[in-house]
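All remarks here apply to the structure that follows.
Shown here: the complex without one of its protein chains, the others still in place.
For reference, chains read A, B, C, D and E in written order, and residue numbers begin at 1 within each chain.
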Amino acid sequence: MRILVVNCNTSDDVTDAIDSGARAAASAGTEIRTIQPAWGPSSAEGFLESFMTAAAVIDAVSRETAFDAVVMAGYGEHGREGVRQLVEVPVVDVTEASAYLAALVSDRFAVVTTMSSTIPGIRESLHTAGALSRCSAISATETPVLSIHADSPAAVEALAEAAAPLIEAGADSVVLGCAGYAGLDRDLEARLGVPVLDGVASAVAVAEALVKLGKRTSKRGPFAPIDPRKKWIGWSPFPEAAATGVV
Amino acid sequence: MRILVVNCNTSDDVTDAIDSGARAAASAGTEIRTIQPAWGPSSAEGFLESFMTAAAVIDAVSRETAFDAVVMAGYGEHGREGVRQLVEVPVVDVTEASAYLAALVSDRFAVVTTMSSTIPGIRESLHTAGALSRCSAISATETPVLSIHADSPAAVEALAEAAAPLIEAGADSVVLGCAGYAGLDRDLEARLGVPVLDGVASAVAVAEALVKLGKRTSKRGPFAPIDPRKKWIGWSPFPEAAATGVV
Amino acid sequence: MRILVVNCNTSDDVTDAIDSGARAAASAGTEIRTIQPAWGPSSAEGFLESFMTAAAVIDAVSRETAFDAVVMAGYGEHGREGVRQLVEVPVVDVTEASAYLAALVSDRFAVVTTMSSTIPGIRESLHTAGALSRCSAISATETPVLSIHADSPAAVEALAEAAAPLIEAGADSVVLGCAGYAGLDRDLEARLGVPVLDGVASAVAVAEALVKLGKRTSKRGPFAPIDPRKKWIGWSPFPEAAATGVV
Amino acid sequence: MRILVVNCNTSDDVTDAIDSGARAAASAGTEIRTIQPAWGPSSAEGFLESFMTAAAVIDAVSRETAFDAVVMAGYGEHGREGVRQLVEVPVVDVTEASAYLAALVSDRFAVVTTMSSTIPGIRESLHTAGALSRCSAISATETPVLSIHADSPAAVEALAEAAAPLIEAGADSVVLGCAGYAGLDRDLEARLGVPVLDGVASAVAVAEALVKLGKRTSKRGPFAPIDPRKKWIGWSPFPEAAATGVV
Amino acid sequence: MRILVVNCNTSDDVTDAIDSGARAAASAGTEIRTIQPAWGPSSAEGFLESFMTAAAVIDAVSRETAFDAVVMAGYGEHGREGVRQLVEVPVVDVTEASAYLAALVSDRFAVVTTMSSTIPGIRESLHTAGALSRCSAISATETPVLSIHADSPAAVEALAEAAAPLIEAGADSVVLGCAGYAGLDRDLEARLGVPVLDGVASAVAVAEALVKLGKRTSKRGPFAPIDPRKKWIGWSPFPEAAATGVV
Partner (left out) sequence: MRILVVNCNTSDDVTDAIDSGARAAASAGTEIRTIQPAWGPSSAEGFLESFMTAAAVIDAVSRETAFDAVVMAGYGEHGREGVRQLVEVPVVDVTEASAYLAALVSDRFAVVTTMSSTIPGIRESLHTAGALSRCSAISATETPVLSIHADSPAAVEALAEAAAPLIEAGADSVVLGCAGYAGLDRDLEARLGVPVLDGVASAVAVAEALVKLGKRTSKRGPFAPIDPRKKWIGWSPFPEAAATGVV
């Protein structure tokens, strides 16, 4: 089984962290290929960056072939429904996968993320996924995405500080609200004593589940392929056009 | 990995169908053990039966040892939160698992079930799971649970007839709303042209995902173990008492 | 008029308190008969206990005859819809009755209960009843159910302490979130200066109202009687079978 | 016990019908006094009329003394929260009472009313009451309020025709969506085979329950009395002023 | 273009403030005519007063002729749907207009109002408008309406103190929750550094937009004119009757 994992930003360090997290979560026999867009911001921490990464991720996936599932590794970012229209295999967003798994091992989960500028987008993403009613709170450490891997013990410390009052207030699990936190769930779990869900690991495991079950993205509704006769300028979702695409 | 699959009713035929479905979905190396309660109705098709099976399932699971996850194979039935309090391993209900997977491969799913008397319970179960907003409709074939395996082509036919207008009205995937439908997803998928999610297979795959990720049920909130000093009459969740338990 | 009041747990003391509360609330001419299940926990303070009491209460009610209404005296506990399927007379749950009456004499009510482990079940019960939007908050005294009647002034004190900040935050009435609090509403009302609704008294009064109006449980939808041909093992809702039933 | 029943419109016939319905529902020992406003429309079938009757009803109640509860007999009409601010006794609106009782004897109720122009107001009133989630549909017979008592068998016939498809679609009880339908519940119940809730009878029974329980309207929140120093022109809620009030 | 602005209370000072605010916001060529009801309270700070002003405003508007739009200048007060039934021109409530404009220039707005007794009515008004999901909080300064213009710097100070913690908690704009605050938005904006929406100015601007677009109130649904044959006592929406109307 080949899973295409897509970091939404252009930071090599974040891509590496996601790749390591995805490989650690993958079953034997699952091939992980982690990519990043050819253009866009080094991190997505708000609406403008999120919308640019949505397009850049769609662009990046349109150039790939030969995979059995896509994992979208941008917590709370836009674009998943666009990728679902682009491919026939299952597309699993880290936001969705971690929320659903958290809902199975706890009553209500809290999300801890990087910058508070990302919270409205996360809230909307959870709403669309149908999981917002299971989320007790979303809180930010105010630590930029790119600082996470410079000092991961500090990141765990910041996450623990942000999560503790949310647990005190009623959450009984925690979701890591940034793909860049990949791999920090075990340390945080040890600190907090509640299940901690890592989006990248969750999405890889759920993608494997969907592939094993033989499920593919529905092509009957809004994820039906786009009309091949549609005229595009400068970028196109169609292979030949993509070769001369947006960057 | 050992998954304990629990049919909620006392029908051997349904237990067999669930067992086959679970085994077909399980990965190599996963051991499936399918049980049924020692008491209760041959099928659960409404509130009273659902509440009795909830207790009977809790009773049944309390007598089991040595498993890494529980799959609750009663679509829309009560009791999952009780089992979560009883055990430390992940507990995956077919209602939740199939809804979450459907939400990943489609925009909105329709549920097709057996008797319309089960619909209010299903609606509430999806609401609690947080997935009701992704469900476009719930429809009943008015076929009793126990008739499914007497004639499975007829069951597929009835499901296709019930599902078609829901797809016409906007659903782009279908969830099989009875654990007894285990194994019918492929045939129905071929008929309908949209993804069809089988609860038992979905729950086995999701349970495997949780076990691989090392996640366990949160013991910090409402799923904390019950007080061992509590006095019970006639049945008890504690091993020694269970030996002389309710039946 | 004969009202069957059902304590959901097996504590004689709680049954006595409920019985006293019900008799105090009943009109002249109303006969109160208070029962408790033959099996189950001495108090229900979480999901597992709640689901076991649901079955035990259904069992208990199935053995009774000759009553004009049922009052279910387990605040936030499961099972009411099952009893509605079992009988033709009105079934009034203390959770529903106190919420509806509170909504008539105030803008938003707060619930004060025993253990925080009961809160998710209470929230869901109010949601199903349709009354959650009128509830401003649910708070726990962390006092076990069985300690209430050992020292009722202490119970009132604990309730007052739990309720005061909720009133400060906007609630203008209080609902007693445990049937074991029966009879404490007057003292608490005097302390707090807002209406305090006692579930048992509320449910008795509302049950009387329904009986006087000649209303009975609808048998057209999900509360239609269960199929008499259904096969049960070890316990059955049908009289003859119940005689050799679950305990 | 003295219950003040307030028809919201100025039709003597409707007031008579409400009075008969209220008396039929009242317990022995309950005195019913039914009044109507001194001004306003002969029936309220839309927003403008509803807002005028709200003021007229407040005016009417402000002139009354010596009652233990108020029943507001205008289905879906405005004003109940204003009357709650005016008096200290319980105020029970027919919309609320019938919804709550219907929710106790069925899974989902349908409302059948007079003119479709009243539906948005009814929907909002049920939402505010918290009961909209228990309402499956609201349908109009397009029969004006004042024609009901000219020919009550025709009214029952029209109600049965409006209700039948709503029951077919899943409602398992019916609420009479106009106070002028008082007394028609029994005939309609016989026709439809599901519980039919009459707002006036429901409200009288619930008001009796509240009075027996000794509950009064909360004066801690938005129903606190209005400031006696406030200056009014032309009409005033204060007794001495009311004597020279609005009409 | 002629805009009829209707203060809901009978305070000349508030009417003057609203008139100034409306004129300041109006385009060149827009004629503002600000009126107040002939009867009712000097300020509306709760349900009873709100319902009385709803009727008084309908009465006042029914006596006016020759205007192209109505602005209803009573924040969170009842009656707007009634006026929509009375006239054919657009009717813009300050509550709606300010909420919609705030939603366009921010993610979530906070409302700061006068007395906490008005909050439930404001919440309901925003819900009906569809804008409650965009409102993060409603807070009261506990300053009576009539004290605002005695000392407007103090009013700005009180508003700033009430708004600051709401902004800290996540609101990124502020709505002035009383028509009497007309004209204070600029000073408060300077204090708070976020957009501040003044209901009166917002409503005038939105009313101008609707008139320029040639839009009128729909007469197909619940805002269809009331039946001219309806019998009224003491007050009537029809011109000839209004001449001998309620006061």
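Definition applied: contacts are C-beta pairs under 8 Å (C-beta built on N, C-alpha and C of every residue); 3 or more make two chains touch, one makes a residue touch a chain.
If you're wondering where the values come from, they're calculated on a predicted model, not measured in any experiment.
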Check each of E:R108, E:H149 or E:K230 against the chain that is not shown and name the one that touches it. E:R108
Looking at the full complex, which residue from A:G21, A:P90, A:G121 or A:G177 touches the chain that isn't shown here? A:G121
Contact set of chain A toward the excluded chain (per top definition): 10, 38-43, 45-52, 54-56, 58, 78-79, 81-86, 117, 119-121, 124, 127-128, 221-224, 226-227, 230-235, 237, 246-247
Could you pull out which residues of chain E are in touch with the chain that's been left out? 25, 27, 81, 90-92, 96-97, 100-101, 103-108, 129-134, 167, 170-173, 186, 193-195, 197-198, 201-202, 205-206, 208-210, 212-218, 220-223
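The rule is simple: only the chains that are shown with their structure count from here on.
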Roughly how far is chain B from chain E, going centre to centre by Cα mean, in whole Å? 52
Which residues does chain D have that touch at least 2 chains other than itself? 81, 107-108, 170, 221-223
